[in-house]
Structure formats: structure tokens, C-alpha cells
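Every protein chain of the complex appears in place save one, which is left out.
The block that comes next holds subunit A.
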Amino acid sequence: MTSIHLLLTLWMLTVAGYFIGRSKAFSVCAAQGGPSALHSRPFYYGILTSIWCAVPALIVFSFWHFFQSTIIMDMVMADLPDQIRSLPDARLNLVVNDIKNIVSGNTVSVQISPAIQAAADHYKSLEMTAHTALGVIITAITMVAIAGICLKITPTLRARNHVEKIVEVLLIACAVLAVFTTIGIVLSVLYESIRFFKIVPVHKFLFGFEWSPQMAIHAEQIGSSGAFGVVPIIFGTMLIAGIAMCVAVPLGIMSAIYLSEYANGKFRRIVKPLLGILGSIPTVVYGFFAALVVAPAIKEAGDILGFSVSSASALAAGVVTGIMLIPFVGSLSDDAINAVPQSLRDGALSLGSTRSETIIHVVLPAALPGIVGGVLLAVSRAIGETMIVVMAAGLSAHLTANPFEAVTTVTVQIVSLLVGEQEFDSAKTLAAFALGLVLFVATLILNVVALTVVRKYRAHYA
């Protein structure tokens, strides 16, 4: 009996529970003049039964699944011959892997010793027993639940209130999931980062000027210094984000001003969604565009003007990231500009200012906090942008302010450290999580500041 079958059985039992509960409700009230004598509608008695049927069984099921393999593996290991059990931990892990591979039917590289084969067979039989036991237990739980609830169903049972209580708890659980996601992010990134900082001290990471994550496997290996100084990477990230902002901020704000202050309704209705398309194009498409169209164009332009541009320049990645962010900056500035009360504009216009004077001296200053908030959010996006820079910015960690050179960013390094084969104890892989921590903290601070600014500003005129 596989898990899918178990879940299907459970589902059928739950549906059956609904009908049993409902018909029980009909039957208990038959003597007292039909369903109107019940506290709740028969539907709720059915739902109550099926909830009690499904929830405890599901909890047992998931716990079982979570711990099953560990428990069975422990039992199998305990039965292994002594000479295998006394192996050092690293070798023991290999044995565990071998057993798992045999069980799941994968090919095993080394020839299998009879002891391990026996262990794998043992594992399989234990797994079979466990599955059968789980099936029996779950069926028993649901049966008991159905029987118990059916006994309790009387015309006075407040089924609707019970169901509503449960639904409310479910709703709360869903809302709290967001908090759990954050906790999950923080814990997973922090845990690996701490392991990293045990190998590389924090101050060397934060204030080091050299980044070359290739760890030396042999001491005499060349070109594998294993330096983890994050400064050049942060510098590269800031360079690209800066270029992106140089593109996105003027274009975004100016188009928002034009659309909200000058354009007529028809123009606005057509152009705004068109600009919106820029924001909904996947970043991998922008990356493709940057690497295949913009970067070669910049390189060619540089060749004509007589200075050398590397084929993966910070400029290409930055400009394209900026293009991606135009509608983002635009729509946030648009919100801020629209939130400025019309009376302010009317006041300025009645004093004889031209429209542009009104905008520059009255509307923009009033909308400034909202716009700044929007720009900060855009900076956070530019810092966290991955695909465009991965495809167009390069990998070498230069400490340069020259936009025509290749630079690398935090996100590029995370991708290049984690894609491909990984072993989870090397500083190289763990460094990616430390970079992830830096990225998370930096964007979090920017977001909190931006969201506070935006919210305060909204409250100002509301």
C-alpha cells in the first residue's frame, strides 16, 4: 500500500464520514419533526464528522512519514554486523547511502557486500510492515472518529459552532504560515552562515577585499586561495544597482508625471498597460536580451569610440535591470502623485504657476516621501535581481567603478556557488548562504524603511 493509496483511502473514508454524519443527523431528529428540530443544518453534522475523521489521521500520517525513514534506518543500523557499526562516521554515512540507494533501486557504484544487501532487504521488509501498520492505524483512527462523533450527534449538538471554530483555527494557521516562512528563511540561512563563520571569521568576510571562493584541496594548489572578502562583491552589486537606478528613476518618474498630470484618459489607458508589460516580462528574458543584444551593442559602440569594453559589462546588466524597473518606479510614483490632493495643484495654478512649476514646486515635494519609498523598493529589487546579472554581468570580483568592466554581484555569486555539485561541509557552498544572509538583511532593511516611509506618507493625506 503506497502513500497515494493511503491518502485516497483516507479521502474516501472522509467523504463517507460526511454522509454518515448527515444521515445520523436526519435520523436523530426524525422523531421530533425533521431537520428543523436540529441545532444546525444537517450539512454541518456531516462536515463535523468528516473533519474529525480526516484531521487526526492526517496528523498521524505526516508525522509517520517524517520520521519513518530515520527510525527504520536506526533499526537497520542496530542490526548490522559489529565490524560495520564500528566504522568511523564518514564511512558509516556511505554505508547508509548505499542501503538507501539499493532500497530505492538506484545503481550502486561499488559491489554490494552481502551484509549490506541483507540490511537493505531488512529495510524493505520493515518499510512494508510500517506501511501496513500505518494503513491499519489510520483506518482505525477514522473508524473510531466516525463512531465517536455519531454517538455524540443529538439534536442539541452545536455542530455549526464546532465547525466554525475549526475553520477559524485553519484560517489563523494559514495567516501564520507567512511568519513561518520568514522564520524558515532566517533559520536556514543563519544556520548555514554560522557554520561558514566558524571556518571564515566574520570580520574577514565583511571587511576582506579579496574574493576567490575556490578552496584549495591540496595545500600547494595554485589559484585556489580561498579568500572570502565580500567587499568587491558588494561594490559590484552597488555599481549595478546604481546604474539601474540612473535608468529607472528618471524614466519612471518622468513617465509617471506625464501620465498622471498631462496625458488624457485615452492615452493613459493605452500607455499604462504597455509600460506594465515591461514589468511582467520574466527576468530570464531580460537576461537573454542583455547578454545577446545590449552587451554586444555596448561593446561595439565602445570599439567604435576607441575604448575597450569587456563583453560582460556592468553597464549592460545595469541598464537592462533599470529598464525592468521603470514600470515599478513609475507605478509607485504614480500612486504617490495621485495621492496629492487636487486642492494643492489648484492653489498653485490659481497663483499663476505653469503646470510644470506646479509639478516641480508643489506636487513633487508633496509626493516626495512616497516617491523615495518607491525608489528604495526599486533599489532593493535591483540588489536582489538575479537572472539579468547572472547572464550579463560576469563572474570576476573586481573592485572597480568602471561600468565598462565586468563585475560580480551577491546574487551571481550565490548562483555560481550553489549550482553544480555541492558538498555541504565546504566553505565554498556555505559561503553562498552567508551571501544570502547579507542579501536578506540588506533588502529587509531597505524594505522596512521604504514601507514605513510609504505608509507614513499615505496616512498624511488620508
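In this text, a contact is a pair of C-beta atoms (placed from the backbone, for glycine too) under 8 Å apart; a residue touches a chain by one contact, two chains touch by 3 or more; residues count from 1.
Everything that follows uses one rule, which is that contacts and distances are computed from a predicted model.
Asks: Pick, from "4Fe-4S binding protein", "Phosphate transport system permease protein PstA", "Phosphoenolpyruvate-protein phosphotransferase" or "Acyl-CoA dehydrogenase family protein", the protein name that UniProt gives for the chain of this complex that is not shown.
Replies: The record for the missing subunit names the protein "Phosphate transport system permease protein PstA".
Asks: Using the document's definition of touch, tell me which of A:Ile153, A:Met245, A:Leu377 or A:Val453 contacts the absent chain.
Replies: Per the contact definition at the top, the residue touching the missing chain is A:Leu377.
Asks: Looking at A:Ala31, A:Leu274 or A:Ile304, which residue reaches the missing chain?
Replies: A:Leu274
Asks: With the full complex in mind, choose from A:Ala133, A:Ala147, A:Leu171 or A:Leu368 the residue touching the hidden chain.
Replies: In the full complex, the listed residue that touches the missing chain is A:Leu171.
Asks: Pick from A:Tyr18, A:Phe197, A:Trp211 or A:Phe440: which residue touches the chain that isn't shown?
Replies: The single option touching the absent chain is A:Phe440.
Asks: Which one, A:Ser113, A:Thr129, A:Thr182 or A:Ser311, makes contact with the chain that was left out?
Replies: A:Thr182
Asks: For subunit A, which residues reach the chain that was dropped from this view?
Replies: These residues of subunit A touch the chain that is not shown: 69, 160, 164, 167-168, 170-172, 174-179, 181-182, 184-185, 188-189, 191-192, 250-255, 257-259, 261-262, 271, 273-275, 277-278, 280-289, 291-293, 323, 326-327, 352, 354-357, 359-360, 377, 380-381, 383-387, 390-391, 411, 414-415, 418-419, 424, 432-433, 436, 439-440, 443-444, 447-448, 450-451.
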